[in-house]
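A single protein chain has been removed from this complex, and every other one stays in its place.
Read from first to last, the chains carry the letters A, B and C; within each, the first residue is number 1.
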Amino acid sequence: MSRVHDMGGRYGDGAVVPEPQDAPPFAVDWHRKALALTLAAGGLGAWNIDTSRHARECLAPKDYARFSYYEKWLAALADLLVAKGLVTRAELAAGRADPAPLHARAFRAEAVGAALARRVPYARPGPAPRFAVGDRVRTRLPARNAFVAGGHTRLPSYAAGQTGTVVLVHGPHVLPDTNAHGLGENPEPLYTVAFAATDLWGAAEGPGDEVTLDLWQSYLEAP
Amino acid sequence: MSRVHDMGGRYGDGAVVPEPQDAPPFAVDWHRKALALTLAAGGLGAWNIDTSRHARECLAPKDYARFSYYEKWLAALADLLVAKGLVTRAELAAGRADPAPLHARAFRAEAVGAALARRVPYARPGPAPRFAVGDRVRTRLPARNAFVAGGHTRLPSYAAGQTGTVVLVHGPHVLPDTNAHGLGENPEPLYTVAFAATDLWGAAEGPGDEVTLDLWQSYLEAP
Amino acid sequence: MPHDDPDHPHSLLPSDPALRVKALETILTAKGLVDPAALDAILETYEEKVGPHLGARVVARAWSDSAFRDRLLADATAAVAELGISGRQGEHVVAVENTPETHNMVVCTLCSCYPWPLLGIPPAWYKSDAYRARAVREPRKVLAEFGVALPEGQSVRVWDSTAEVRYLVVPMRPEGSEGLDEAALAALVTRDSMIGTGLPERPA
Partner (left out) sequence: MPHDDPDHPHSLLPSDPALRVKALETILTAKGLVDPAALDAILETYEEKVGPHLGARVVARAWSDSAFRDRLLADATAAVAELGISGRQGEHVVAVENTPETHNMVVCTLCSCYPWPLLGIPPAWYKSDAYRARAVREPRKVLAEFGVALPEGQSVRVWDSTAEVRYLVVPMRPEGSEGLDEAALAALVTRDSMIGTGLPERPA
């Protein structure tokens, strides 16, 4: 297994608790601020989405397991701000900082509407796909980042070492395994691969049940 | 993955903190009582070692991750006492119970010394081994209890779907996968199997590094 | 890069999350790293502009216009743009259509990826450990917790969103909805029906 966030298939988590369809988007006021601060700080451009996901994954297992969703965001935001030299430990400990003018790269109110409505695609020019729809492929075992020990990867453990069938070919996309670590975008063909639930879990809930995952070419080999 | 206890290979846990060689066996007083109560209640014979391990594994992930070792023991003990009808939820909530004479199967002080010094072997008469020392074997993928969904098993996820070499043949031992769930001892040949660290983790810390696991025959197949 | 060290900087902040937010906001605005007015603008987007009503428009259009449905299933990224739907976390959209043979359901086991420009902020259950852990292994038990029982013969395909592709479930058009216009159809399309944990409402 990689890290505590890699929980697909885990037993022990209890029931899912549905909410009304028209529940407000934020249950409590601090959730609003947690989201807004995280997006605004992300707007500084000091890290990319893969780096921020990895910062959440790197929370200590005991914190990750007890934190609610936005608590994970806040903790990772604080860790990233320090890692990138934007905030000091002393400032976090004090809960305050000396006043400074608005940063040149700060996400400005007047830019927000357009920025959030803009698509920032992850597709890139890159190598031709090695696999086609209908091909059988086997995933890497163990699931791991092949560039950085303990690094970010998007192959969940539950799908490692499994054989499935390509159902969609998306073309080259930015590789999270390098992009999260400042090692470049390294675009690779991305595929959606369908696996039989019987293979993933040893037994399926119903006949024909499947799980699909989006997987980069280097996660896959011909079986 | 199976449950949160299945943490072999996980990243994110920080440093191991050694203790002096002559540190006392219990760091604080409640640890002493937690151990003694757990062993004394175990002496009632209402559950076996596999059932008690499974009770600890079934703690909610957020509890398992934050509890210290003896906190896991205490929580599982309380859960087992209720599951076996020995203590009620009302008694746990009240923190007290009506007085009753010593139970016929209570673990008595005068029996303790001999009982703890006694071996209670898990070897049993059973089938002849299918594999021999030096044989290559492949482990089940996914790691799972084949009798009870989410049940107890002793194949860690990190070793699922891996090929290794038999280094010891122990003869038939009680199968935890059934014994934990009241499904009988079902003895099966037990093997110690060595795996190359490069196979388990994709890269080894040093040349020739290996990990061995003790695995029952039904966890294994010829590769 | 964060280390595997118990000494994470975040532990210097108050543990109460409301106080954590307050401390971070104080520090970031004081240092000029965050424009306080930007916070309001961000919330305006996610509280007032985007939400499941946008995804519902897409589904209702697909139900009413078979040429749009075909374009949606062939290239949802382009098709939703026809309706003016765009934005972060909607860069690469795939629409998956429920049929009598297959029910589709969406999860992100590794974090909580979600098609924000189509459905808004994800509900808490979508981001819960229980949903992330269980949806891939026992989707039918999870569906039962939403009050959904699939008919015999319908298999489940769960889409684990492990990349920047975002999935929109196009539920089956409910019986009795013949003759309804797009606005009336859209009113039947619940958020959960576009994630695959629910079915559309039936016309009254």
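Please note the rule applied: contacts are C-beta pairs under 8 Å (C-beta built on N, C-alpha and C of every residue); 3 or more make two chains touch, one makes a residue touch a chain.
Keep in mind it's a predicted model, so treat the numbers as computed, not measured.
Trainee: Mind pulling the chain B residues that touch the left-out chain?
Mentor: Answer for chain B: residues 5-19, 21, 23-30, 32-37, 39-41, 43-44, 49, 51, 53-60, 63, 65, 68-71, 74-83, 86-87, 89, 91-93, 95-103, 106-113, 115-123, 150, 154-156, 158-159, 168, 170, 173-174, 176, 181, 190, 192, 194, 197, 200-201, 205-216 touch the chain left out.
Just so it is clear, only the chains that are shown with their structure count from here on.
Trainee: Select the chain at the greatest separation from chain A, using centres from the mean of Cα atoms.
Mentor: B
Trainee: If you average the CA atoms of chain B and of chain C, how many Å lie between those two points?
Mentor: Using C-alpha averages as centres, the distance is 40 Å.
Trainee: Using mean C-alpha positions as chain centres, tell me how far chain A is from chain B in Å, no decimals.
Mentor: Whole-Å distance between the two chain centres: 33.
Trainee: Quick one: report the Å distance separating chain A from chain C, using the average Cα coordinate of each chain.
Mentor: Comparing mean C-alpha positions, chain C is 15 Å from chain A.
Trainee: Can you list the chain C residues in contact with two or more other chains?
Mentor: Within chain C, residues 4, 6, 129 contact more than one other chain.
Trainee: Could you tell me which residues belong to chain A and also touch two or more other chains?
Mentor: Answer for chain A, listing residues that touch two or more other chains: 6-14, 57-60, 65, 150, 158, 200-201.
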